[in-house]
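Here the complex is missing a single protein chain, while all its other protein chains stay put.
Naming follows writing order (A, B and C), and every chain is counted from residue 1.
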Amino acid sequence: KNAPKKLGIGQMATAEQIAGWDIDVRPDGQGAPPGKGSVKQGEEIYMTRCAACHGEFGESAGRWPQLAQGKGTLASNDPVRTVGSYWARLSSLFDYVRRAMPFGDAQALNNDELYAVVAYVLNLNDIVDDKFVLSKETWEQVKMPNANGFYDDDRETTEKAFWNKRPCMDNCRGPVTITGRARAVDVTPEDKGAAAQ
Amino acid sequence: KNAPKKLGIGQMATAEQIAGWDIDVRPDGQGAPPGKGSVKQGEEIYMTRCAACHGEFGESAGRWPQLAQGKGTLASNDPVRTVGSYWARLSSLFDYVRRAMPFGDAQALNNDELYAVVAYVLNLNDIVDDKFVLSKETWEQVKMPNANGFYDDDRETTEKAFWNKRPCMDNCRGPVTITGRARAVDVTPEDKGAAAQ
Amino acid sequence: DNPKNQPPNVPEWTRTLGDGVGVRAYGTPSKFEKQVIRRTVPWLTATPESSVSFTPLHELDGIITPNGLCFERHHSGIAEIDPADYRLMIHGMVDKPLIFTLDELKRFPRANRIYFLECAANSGMEWRGAQLNGCQYTHGMVHCVQYTGVPLKTLLNEAGLKSGAKWIMAEGGDAAAMNRSIPLAKALDDCLIAYRMNGEMLRPENGYPARLVVPGWQGNMWIKWLRRLKVGDQPWFTREETSKYTDLMENGKARQFTWVMDAKSIITSPSPQAPAKSKGLTVISGLAWSGRGKVVRVDVALDGGRNWRTARIDGPVYDKACVRFYYEFDWSGEALLLQSRAIDETGYVQPNKDDLRKIRGVNSIYHNNGIQTWHLKPDGEVENVEVG
Partner (left out) sequence: DNPKNQPPNVPEWTRTLGDGVGVRAYGTPSKFEKQVIRRTVPWLTATPESSVSFTPLHELDGIITPNGLCFERHHSGIAEIDPADYRLMIHGMVDKPLIFTLDELKRFPRANRIYFLECAANSGMEWRGAQLNGCQYTHGMVHCVQYTGVPLKTLLNEAGLKSGAKWIMAEGGDAAAMNRSIPLAKALDDCLIAYRMNGEMLRPENGYPARLVVPGWQGNMWIKWLRRLKVGDQPWFTREETSKYTDLMENGKARQFTWVMDAKSIITSPSPQAPAKSKGLTVISGLAWSGRGKVVRVDVALDGGRNWRTARIDGPVYDKACVRFYYEFDWSGEALLLQSRAIDETGYVQPNKDDLRKIRGVNSIYHNNGIQTWHLKPDGEVENVEVG
């Protein structure tokens, strides 16, 4: 390899330094920490640390995100994208809760608490039964309902028509009618700007 | 003329509007307002409205600009550029005082006061005698000492050598010695910036 | 207004001294421009820490966004990082895991590049029809600045990539530790680790002291407050690239890794927040960009897309950067339907919203680069409308 010369800038990262920040978990479970947690233990943590925002059943409280239900709605006019209805992998849930939740007190849960609360969220979505204990060992047993719900970006084929050598310039369409108006929807913040004066 | 089409934007300026702003005076006196003022009248205005900063004799008070003296210093190591030693035209003085002085109370003098105080500044520089009355009529009589002290930018000839097709890249000069150091001069404001911490 | 300050009178500011030099050690806009600010749409999110504030595109021109007006899109609020404690860690499938301080990042050879950054959710609210009445809200999650930083490939070379390495995970130092997977090919292409925007250090709300720059790709991937780069051989499928930033099609299946931002444009004036103030010569001004490279042409229509004219691009044209376009016309006061469509160097032509809906449905939230229609009314008022 004729890689460019190394410049020798930066310090070696120690194993201990890496361990302190290396919190990512990927689909095959690589990166998941030691530990385990049951649905039951998870319920307790969820009720005290999560339910206030996400709702006791993950149905969302107020305007905070919904974590459960929504199955079968993805092709509807009002799809509800939740862990159970939409997420394709357990690792996305574990990795996210580990780094971001509870909102405003990130990385406060220990490993066992993480396994437990994640197990509970899975249970809220009927992905695991009430007895389930989540750990690296039981990782593979978790089957996400929407596991096959995604496919790679295909715009270059399905939207090939947008690569149009000679876009129409004149008489491109019939009469144009207005079919919707933002003012009618009236959700724009009162514009303290120029136009509003 | 095939000038581009006019776009018709903007309003016609009325003669009155123009007159309110049209304060420039050019070398031949065009633009000088009606009015007149004597050196004597100018002295009174100068003492009350100018001397505090420019000094009773135009010698500068404190660190305000010097308006008089400095004749014969332009080729010295410490040239003093004043109305008398350096300015080439009466119009530059009249135009400037009319728009900018007294500092902080611009355009407060009326035309007669302008003629008078300008006459006085000329008198401080021995350009006009004590009896002189400045007006459009006497404009031509004023001969600025350094009237021939300027010539148009000649860098393209006198500094032709700087257009150098093959500037030296290697062994361009002998050993280099430091002949002066800013720290020795020590006039740099205490840098509350990074380097000073 | 105050005729005392108009010709023939000598205005107050032409008679008395103003502020001296240095009074404004770090200047701010004129007090007469107080309305030029980022704005939020409160009902859009549950809390401001995970939300968006929009760039006032209707108040700007040229291609450079002033640093103080670059839109914000945070997930846990602004991470206020002390640069002395800032660290960037590179590890995983590397020969030698490394940690860099900010000063060490600044020791590497630098690059200066002008790029647009657009959040993939930009114009998301408009999928279902004309919702928000102002280009600040319909298109304000885009900005364009000059970045200074070190190419990502330079740092990866410093750590040494193991064979088999195919993906990079980039992770932020915010309280969401937001992370995204980036294919190695892109990482080694034009990605930067930038610590400056428009010459000065990044602003806190744009990732101070260092962020990832992923030219032409979703704004969400331009990890702010960058703390960690992990090299791996498969994607992580983080929450941001599975729960979010995936495009749900009508059939209930979702596209993933829809990284590149399609060519897009917006007329910023006249627009709902910048009404036409007079008849006669009227300047249509707008912004265009494409994640696939340079914008090569922008067409404008005054009749809702029946007839198009090519607008004038004025100023710099750069790969994956914004361009400014103008179309001057003599407005006689009749109602018009203003539209712009961008065309990029790959020949991609910005489609109208119905073309997109036919293929994607209305549930994909992201990547709405459909043509925007403004209804210009005889009184100069402008409204965001849907046309059919």
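FYI, a residue touches a chain if its C-beta (ideal position, glycine included) is under 8 Å from a C-beta of that chain, and two chains touch if they have at least 3 such contacts.
Only a predicted model underlies this, so the values are computations on that prediction, with no experimental measurement involved.
Visitor: Mind pulling the chain C residues that touch the left-out chain?
Guide: 1-3, 5-7, 11, 13-33, 36-40, 47-49, 51-53, 59-70, 72-74, 76-85, 87, 89, 99, 103, 106-114, 145-148, 173-175, 177, 196, 198-206, 208-209, 225, 227, 277-278, 280-283, 285, 312, 314-316, 318, 324, 326, 328
Visitor: Over the whole complex, note the residues of chain B touching the chain we left out.
Guide: Counting over the whole complex, chain B touches the hidden chain at residues 3-4, 6-7, 9-13, 17-18, 21-28, 53, 62-65, 74-75, 77, 79, 81, 83, 86-89, 91-93, 95-96, 99-100, 103-104, 106-107, 149-155, 158-159, 161-165, 167-183, 185, 187-189, 191-195.
Visitor: I need the residue numbers on chain A that touch the omitted chain, in ascending order.
Guide: 7-9, 13, 16-21, 103-108
One rule holds for everything that comes next: only the chains that are shown with their structure count from here on.
Visitor: Measure off the straight-line distance from the CA centroid of chain A to the CA centroid of chain C, and report it in whole Å.
Guide: About 23 Å, centre to centre.
Visitor: Just curious, how far off is chain B from chain A if you go by their C-alpha centres, in Å?
Guide: Going by mean C-alpha positions, chain A sits 69 Å from chain B.
Visitor: Scan chain C for residues touching two or more other chains and write them down.
Guide: Chain C, residues with two or more chain partners: not present.
Visitor: For chain A, what residues touch not just one other chain but two or more?
Guide: Residues: none.
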